[in-house]
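Just one protein chain is left out here, and the rest sit where they should.
A and B label the chains in the order they appear, each numbered from 1.
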Amino acid sequence: MSPELGQVALILALLLSGLQCLLPIIGAWRGSKPLMATASTLAIGQFTFVAMAFGILMWAFATNDFSVAYVAQNSNLSLPLFYKLAAVWGAHEGSLLLWMLILNLWTVALVAFGNRLPEAFFSRVIGVLGFVSFGFLLYMITTSNPFGRMLPAPGNGADLNPVLQDPGLTFHPPTLYMGYVGFSVAFAFAIAALLGGELKSTWVRWARPWTNAAWGFLTLGIVAGSAWAYYELGWGGWWFWDPVENASFMPWLIGAALIHAQAITDKRDGLRAWTLLLSIFGFAFSLLGTFLVRSGLLTSVHAFAFSPARGVFILVYLAVVVGGSLLLYALRAPKVTGGKSFALASRETLMVLGNLMLTVACAMVMLGTLYPLVGEALNIGRISVGPPYFGPLFMLLMTPLVLALPFGPLSRWGKADLTVWKRALARIVAMAVAAGIVGFLFGARGWHQLLGVTAATWVMAGVLFFAIKRWREAPRGKRYPFEMLGMMLAHFGIGVFIAGAILTRSMSVEQDVSMKPGSSVGIGPYAFRFEGVRELPGPNYRAEQGTMVITRDGAPVATLHPQKRTYTGGQVQTEAAIQAGVFRDLYVSLGDPLGDDAWSLRVYDKPFVRWIWGGGVLMMLGGFAVVLDKRFRLKRVEETETIRPHPAPATPRKLAEGEA
Amino acid sequence: MRRLLAVVIVVLALASSAAAFAIDPLPFKDAAQRDRFQNLTRDLRCMVCQDESLLSSNADFAKQLRRQIFDMMQQGKSDRQIKDWLVARYSTFILYDPPLAPSTIVLWFGTPAVLVAGGIVVIVLLRRRTRPADAIAEDAGDDW
Partner (left out) sequence: MNEVARKPVARFVPLIVFAALLVFFVVGLAWNQDHNASFVPSPLIGKPAPAFRLPRLAHPAQFVSKADLLGKPYLLNVFASWCFACGDEHPTLMAYRDKFGIALIGYDYKDTPQAARDWLQRHGDPYREVITDQSGDTAIDFGVYGAPETYLIDAKGIIRYKHIGPLTPDVIAKRLEPKIRELEREGT
């Protein structure tokens, strides 16, 4: 298929997105039903063309069409098909196309599941998404066309960056973008509410499942990225506070705050303006993330090739979208604060405090990420801001949050029952202390390890206490609605994550060793015996593969084969070999030959490292579970006379679309 | 364009071996010294590769600095002395933990300032919006 067709498809999609922005919004403004009715059709039309463009690019990769410059730069004849397809989003242009595709997927999902919304509101939402999409399509077509030709076509491509040749790559960007872009839905709802001057905040309830789903995907994307770095970069680390990681973490923090703010607005009608603002911020940070990575402003392992024109365009886009939204907010946010009143000891208070800490943490991450840039701009010298800045500050800010966490769900809306707090406190403290003692008996020493054990138990015990109380008090069948289940999963996940993060950090042993075949090194109770290195051919690389036999008290534990690959392009990439386990990972990386048959190797013992991602996965499941709650099934809304072309499905299984 | 090309070439030259990470067996006296070394170099920036720590970078430059730091440790220098030695040559850019200075006041006090400002807003909000517990009706709409 001709790549020019792809370009035509993009241009058509651009035209449709322009219409999708204009017609439904004008229709909603004028009260014109025919105009409003175009929303769904235009959205589906745009999706069709973007999907077509995406398919054509994928086809170009699959068929090795090196006359397409982007394919020539990011693929190679010997690249396995799997990575050829993933290479579509391996660099700037294609990843933008993926961004677009995902935005369209969300929009189409909204068309499919949101069509019971009031027609005017629905039209505005689709219109706002059309606007977001228009900007990105214009950006792609003018500065980052993935279909540009390279003539004469080279006989072979330059190959995909080897760092990206890992299953993690196929997973990480799409899920991350599902999260980033998913916040556009909550954003569109908020803007539609502002545009329409919605007096009631019923729209917040409609937005909630979308926010939770987006946050779930973002969590998954971050987890996948972290796991990918752990496997592929060979540093044995899982989070580096790298600018690009921070760019994904900021919307995550805002998203977590938004989920709770939306709950308050939905159920108690409070914090309306704040919910609006957070909805805007969530998407603004998603855009900022996209901007930072592509503008060349930050140097990073992840950064895409930089070009000033691209930076300027995104900056203008950011100014229009975020600046416009904030202006709209300033002019039209509800003037009257509403909401049911609450006692000082109540779920509202705790959630507001949680919101404060999450937002401040996001501000801290932003300050640290952007400060070097500000420093350069103001000419006050180059500085580096890294893990020793972010880590301790983040821990400090999260401490009150973690301490209060068990008590949020245990407090009722309006006013908390203090006797419940007291009972819970006694039990949670008892369990946390007991866990600390058990940890000590098992050999945990040092305040870091004990702190990790007690803090994690604190959170998990809180969730357990809540679950048991609920089990006893609520009638069968109504014990754990999905919204509550989601909360329990996510909160428990935080406990699991804390255990993993703190214990890995404090208990890991990492050693660089020089070994000859037959020699051994001991780490903790494990003996690592090196058996030498041999050469292995790969599809588009040559590997040197080491063999390491691990035993414990003489009993075999595992045989690991770390590799060092030299790709056809000459790049060298290490593949760590990992013996994964629930309580510890044993990790071996192969370094360089040191002569005389000796090799340098890195061996790690990483206790509890899986818990980090396990906790993340639980949080993700929590976000997804909330989506299923009956509460969010749209009932036929006031405008009963509205007849929509697409009949609503019986159950709003919003996930199905996202997972596809 | 020519300039850009030159820059690209420099960066390539600087980071020629940065693709792989560092495995650098050094003869540490004991586990404590190894931990100290890892903790110290983890918080230092590899100047060449820009976004990696001195501990994880495989660049020649990082390797050489690691040796120097290792040697200084054997000579009994403290972490403070080693950092000062590095800063004198490479500026505070090499520290991932920027020291408090006029140029970093906003960095270090920005977060507490935001926290205090947000805290004040929250306190005002709570003072205005909360009522004594007896005056609050039970929430009927939601059973948890």
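Of note:
Keep in mind that, in the parts below, contacts are C-beta pairs under 8 Å (C-beta built on N, C-alpha and C of every residue); 3 or more make two chains touch, one makes a residue touch a chain.
Everything numeric here is computed off the predicted structure, so don't read it as measured data.
Of the candidate positions A:L81, A:L199 or A:L315, contact with the hidden chain is made by A:L315. Although one chain is not drawn, the whole complex shows that of B:N39, B:Q68 or B:Q81 it is B:Q68 that touches it.
Per the touch definition above, the residue from A:P334, A:G391, A:P517 or A:G538 contacting the chain not shown is A:P334.
Touching residues on chain B toward the chain that is not drawn are 3, 6-7, 9-14, 47-48, 50, 60-61, 64-65, 68, 87-91, 93, 121-122, 124-125, 128-129. Take chain A: the residues that touch the chain left off the picture are 270-274, 277, 280-281, 284, 291, 295-297, 299, 306, 308, 311-312, 315, 318-319, 322-323, 326-327, 329-330, 333-335, 337, 339, 352, 355, 370, 373-374, 376-378, 381-382.
Here is the rule we go by: only the chains that are shown with their structure count from here on.
Mean C-alpha position of chain A lies 22 Å from that of chain B. Per the touch definition, chain A reaches chain B in the complex via residues 162-163, 233-235, 237, 242-243, 267-268, 270, 299-301, 337, 339-346, 349, 352-353, 356, 359-360, 363-364, 367-368, 371, 374-375, 380-389, 393, 397, 409, 412-415, 470, 474, 478, 484, 509-514, 564, 571-574, 589-592, 600-602.
Those residues of chain B that touch chain A in the complex are listed here as 19-26, 31, 34, 38, 42-43, 45, 50-53, 56, 91-98, 102-104, 106-107, 110-111, 114-115, 118-119, 122, 125-126, 129-133, 135-139, 141-144.
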